[in-house]
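One protein chain omitted, others in place.
Naming follows writing order (A, B and C), and every chain is counted from residue 1.
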Amino acid sequence: MSGVWGNKIKLSIFGESHGKAIGVVIDGLKPGIEIDLEYIKNEMRRRAPGSSPLSTPRKELDEFEILSGYFNGKTTGTPLSAIILNKNTHSKDYEKTASLLRPGHADFTGRVKYSGFNDYRGGGHFSGRLTAPLVFAGSICKKILEDKGILIGSHIKSIGTVEDGSSFDLVSVNKDSLKMLSNSRFPVLDDTCGKKMEESILKVKEQGDSIGGVIETAIINLSAGIGDPFFDSVESNISHLLFSVPAVKGVEFGQGFNITTMKGSEANDEYYISETNMIKTYTNNNGGILGGITNGMPVIFRTAIKPTPSISKTQKTVDIEKTQNTSLEIKGRHDPCIVPRAVPVVEAVAAIGILNLMEY
Amino acid sequence: MSGVWGNKIKLSIFGESHGKAIGVVIDGLKPGIEIDLEYIKNEMRRRAPGSSPLSTPRKELDEFEILSGYFNGKTTGTPLSAIILNKNTHSKDYEKTASLLRPGHADFTGRVKYSGFNDYRGGGHFSGRLTAPLVFAGSICKKILEDKGILIGSHIKSIGTVEDGSSFDLVSVNKDSLKMLSNSRFPVLDDTCGKKMEESILKVKEQGDSIGGVIETAIINLSAGIGDPFFDSVESNISHLLFSVPAVKGVEFGQGFNITTMKGSEANDEYYISETNMIKTYTNNNGGILGGITNGMPVIFRTAIKPTPSISKTQKTVDIEKTQNTSLEIKGRHDPCIVPRAVPVVEAVAAIGILNLMEY
Amino acid sequence: MSGVWGNKIKLSIFGESHGKAIGVVIDGLKPGIEIDLEYIKNEMRRRAPGSSPLSTPRKELDEFEILSGYFNGKTTGTPLSAIILNKNTHSKDYEKTASLLRPGHADFTGRVKYSGFNDYRGGGHFSGRLTAPLVFAGSICKKILEDKGILIGSHIKSIGTVEDGSSFDLVSVNKDSLKMLSNSRFPVLDDTCGKKMEESILKVKEQGDSIGGVIETAIINLSAGIGDPFFDSVESNISHLLFSVPAVKGVEFGQGFNITTMKGSEANDEYYISETNMIKTYTNNNGGILGGITNGMPVIFRTAIKPTPSISKTQKTVDIEKTQNTSLEIKGRHDPCIVPRAVPVVEAVAAIGILNLMEY
Partner (left out) sequence: MSGVWGNKIKLSIFGESHGKAIGVVIDGLKPGIEIDLEYIKNEMRRRAPGSSPLSTPRKELDEFEILSGYFNGKTTGTPLSAIILNKNTHSKDYEKTASLLRPGHADFTGRVKYSGFNDYRGGGHFSGRLTAPLVFAGSICKKILEDKGILIGSHIKSIGTVEDGSSFDLVSVNKDSLKMLSNSRFPVLDDTCGKKMEESILKVKEQGDSIGGVIETAIINLSAGIGDPFFDSVESNISHLLFSVPAVKGVEFGQGFNITTMKGSEANDEYYISETNMIKTYTNNNGGILGGITNGMPVIFRTAIKPTPSISKTQKTVDIEKTQNTSLEIKGRHDPCIVPRAVPVVEAVAAIGILNLMEY
C-alpha cells in the first residue's frame, strides 16, 4: 500500500505530478480543532518552489481546497480531505524523453513496478510534488502540537561539505531558537555558515549540477511516555515516514551514528531530579527516546537528503523502449538543492508521526 | 501497538525477560514451505549469549518450541507460533534495585508508559531477549529468500572507532563473501581489523564499560520492482523494523549520510545495459532503491548500534520511589558489546521486511 | 477509523452531504486495468436518486471526476481517487431544525460522537450520499471480477411483507438471470410480485411513510479457496462492509437464520464429483462458504434494509439544544423506499470485499 499510513491518525495520499490534482485524506483527527488556514498556507509556502533563486523557478502556488471534514472553521472529526489542482505543468517536456531513464529518479523502478502503466510525466506519483499534501496534513498536526506547547523546528546542518556553525544542543534546545528558525527561508544556527551554504548552492546551479545536505530537527516539550517498545517505537514511526519522503537516504536519532564511537559510560544519559522535581538526564545522547518511548528530553534527529537527481549535465542512461545505451540531458526548471524545501516536509511528517502516537 | 507488525506477513511478538516465555506468532506464511530447523537453530545460536568471551557469560540456550502452523516438516499456511521458555533467570538481582533507573535503559520510560505495572525484571518486555523471537521469525523468512537465491549478509563495519578494512562494494558485493561472513562469529571483511575490534571489546570489558558499532548489511539478487513509493518504501519497511530493535540509533541506505556531500552528477547512478541484457547502474549510491522500490542492484544499509547500556561502573541516577538523586552500580553478567549478537537480528528483520513486500 | 478499510485493496472515503465534495481513494488496484467509464456511470445511475417515482425527486447526477491513478484509460497502480461535487443542495432546509433529532437518523449519535462539531446538514458524513463513492469504487472492482467471469447480481426479495415469487436457487443461480436482473431498475425474479412491491411503495409514499425490504445477492463463478478462516473469512469481510452501509440491520449467508431449523443431516452440503470432474455439493445451504473460505458454489447472502428514516409524518423527538420534548415534521424530498437504490450499493461492497481477498 503505497499511499495509506497510520493507525490513530490515518493518511491516504494520492495524485500524480501532471494529473488533475494531488491530495490527501486525514482520518482520525479529533472534532472541534480550529484549523488555522494561514498557518497551513505558510507551511505550504515554505515547501513551494519558485520563491528563491536557490530553488526552481517553477511557480506552484499549491493552493489547497478542503473538501470535507471541516465545518465552521473547525474539524468535524470525520475524514478531512484536501486537494491541490495541478497547474502550470509542462507535460510535453516529458513525452519526448519518456523512454529515457533519468538517473537518480524512479523512472526505471516505477516502470517495473507498474508494468509501464504509471503516469511518467514529471515523475508522476513519485514526484516530490506529492510532499505538498504531506505538508498540508503535517501542518495541521504541527499546529495541534504547537497549541499544546510542543514545538518542532529544524536547521540545515550541512549543504554538501559546508556545515552549520553548530548543532542543536541536545539537552537545551529551546523554543525561541526553534521559532526563529521556522521564520527563516534558509534556517541555520550560524548566518555566516548559512551564507556559505547558499553560495555553494548557487555555484552548483551555475554548473548545472545539484547538491544535498543534512537537516537536523528538534521536537521539544514532549512529555515522557509517548511511543511503544518495538514496532511502534518513536524512532520506527518517524523513520518510516521520513524514508517515505523522496530523496531521504539516512536517519539518525540523538548522537546517531556517532554514538557508536562512545563508550557506554559516555553514551548513557545519567538521571537527576531537576529543580522543578522532574526526572531529567544530564546528557541526551539517546535523543529523547529510550525503549522506543519519549523520556521528556528533546527528541532530536537528523535526515540525509540526497542531491536533486534532476541536473542539466549530460548523463549516461538507457532507452528502455529500444533497450540500448544512450545519453540524456534533462531540460526544464529544477532545484539545484531541495534541502531548504525539504525542511517543512521533514517537520510535517515528524508532526504526523508524533501525533499518531499521542493522546491529545 | 507495540508487538504487532506487517501486512502480508504479520508478526506478533510477546514476552518478558523473566516471565514464563517469550514468543512470536507469524501470520501469512505460505503453506508447504519446508522449515529447516537446523538453519533456525544456527541463527538463534548466532544471537544467543554465552558463546564467546566477547559476550555475556549468561547461557541462554534459546530452545524454541513450535506450537502451531507446522505439520509434517512444513508450514501449513495457518499462523505459525513458537515460544522460548525463560530459564536461568536471576530475578532477585533486579528486585533490590527496581526503583533505580538504569541509565540508557527503558526503566524510566517503561515505568511512565505502563504506570509502573510493567514487569521490570531484566528489562521485562524491553529486554534485548525479545530479539530471540525476531530471529526465529526472521530466520524462516531469510531461508525462504535464500532458497530463491536472495542472500542477506553483514559485516561489522566498526566497533567504537576501529573500522573494518573496507566496506561492501556497493555494486559488486557477492554471494561468496556473504556466505563466508554468515559462518563467522565475528564477521569482518579484514581479519586484522577484526582482531583489533575484538581487542577493543575486551579492553572496555576489563574497564567494566561497553562499546557500540556499526553493522553493514547487503541483500543481493533482489529483482527490480519490490516495494512501493511513499509509505511502503523498502527503506520505510526496513528502517521501521530496524528501529524496533533495541539499541539502534541510526539507519542509512546506499551512500547514506555521505551522499549529502556528493554532487548530483556524482550521486546519480547512471544506467547501462549489461552483457546479460539487464538494466544496471555503474554505481550504486542509492543502495539499490529508487522511489522506494528496488532496482535490482544490491540493497545496502548500515545500522548504528549503541554501546550496551549495562555497565558495571557507578552511574548517577534517581531512585524513582523516593524521588531522590542517588547512584547505581549494575551487577550481573552483561555484554561489553552487543554488536556481534545484533548482526543476526539485523539480518532477521531485514528478511522479514523484504519478504513482507514480495511475491514469493 | 470511520473511513478507511481493507488490506490488499484499501478504501478511504470522505465527504459530507452538503460540503464541497464527497469522494474515495482506492489504493492497491493493479496497474493496467482498463476502466470502463460507461460501466461505472451505469452503476452510479442505478444508485442515483431522481430516476423513478419510487425514489426521491432530488436530482443528483453524481458526476464523478477521477483525479489520479488513471492514465491513458487504464489504472496506473498508484492510488486511484475520484470526487463527486455536491450540487443542488438545500442546506437551508436543515438549519432551522438542526437541533431537532430526526428519529432513525444519526443526528443524535453523530452529535455525541463528534461533540457537536460535525456538519449536520443533510446528515453530513452519515448521509446515504456517501454510498456514491462506495459504488464508484465497487463498480471498478465489480468490473474486474466480471472480466474474470465472476458475476454479482441481486433481486429484491421483499418490500415490507410483499415477497418476490421465489429465491435464488442456491445451487444453480446462473449468469443469464443475474445479467437480466442487473439491467432492471427494479430487479425481481417474478414481475407480478415486482408490481405488487412497487404498489406498496407508492402506497406508503402517499401516506408520507416509508418501507424497507430484503435484498438477495449471488456471486457466481468464484473458484474454491478464496478467504481465510477466522478474521478474514468471506462472511466477515462482506458483512463488515454491508453493515458499513447505512440502513442495513441484518446479514445472512446461504440458508442464514433458516439453517437453525434444519438438522445437521439436512444442512450439511454433501459432496460429489461433477461431470466436469469438479468437486461440488448437492445442496448449498452454507452459501458457498465453509470455514470462511469459498468452496466454488455460488456465494449467496441476504441483506435487510430498514425503511427510510425520513418520513413526512409528525414524530416525537427532542430539541437537544433546549433539552426538551417536542415534535418534528421532516420537509424535503425523500425516498419512500431505498431498497432499489441500495441494490447497487450492496453489490458494490460485495465486489470490494471479494476482490480484497483474491489474487487477480
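Some observations on this one:
Definition applied: contacts are C-beta pairs under 8 Å (C-beta built on N, C-alpha and C of every residue); 3 or more make two chains touch, one makes a residue touch a chain.
Because the structure is predicted, anything quoted here is derived from the model rather than measured.
Checked against the full complex, the one of C:17, C:139 or C:286 touching the unshown chain is C:286. Touching the omitted chain from chain C are residues 1-5, 7, 11, 13, 101, 103-106, 108-110, 112-113, 125-126, 130, 158, 160-161, 204, 207, 209-214, 224-225, 227-233, 235-237, 239-241, 243-244, 246, 248-257, 259-273, 277, 279, 281-282, 285-287, 289-295, 302, 304-311, 313, 315-318, 320, 323-325.
If you put the missing chain back, the residues of chain A touching it would be 7, 78, 229.
What chain B contributes to its contact with the hidden chain is residues 1-4, 7, 10, 12-16, 19-23, 25, 27-28, 31-32, 65-72, 74-81, 83, 113-119, 124-125.
The definition used in the following text is that only the chains that are shown with their structure count from here on.
Chain A and chain B have Cα centroids lying 26 Å from one another.
If you average the CA atoms of chain A and of chain C, the two centres end up 40 Å from each other. With each centre defined as the average position of its C-alpha atoms, the distance from chain B to chain C rounds to 47 Å. Contact of a single residue of chain A with at least two other chains is seen at positions 1-4, 7, 13, 113, 125.
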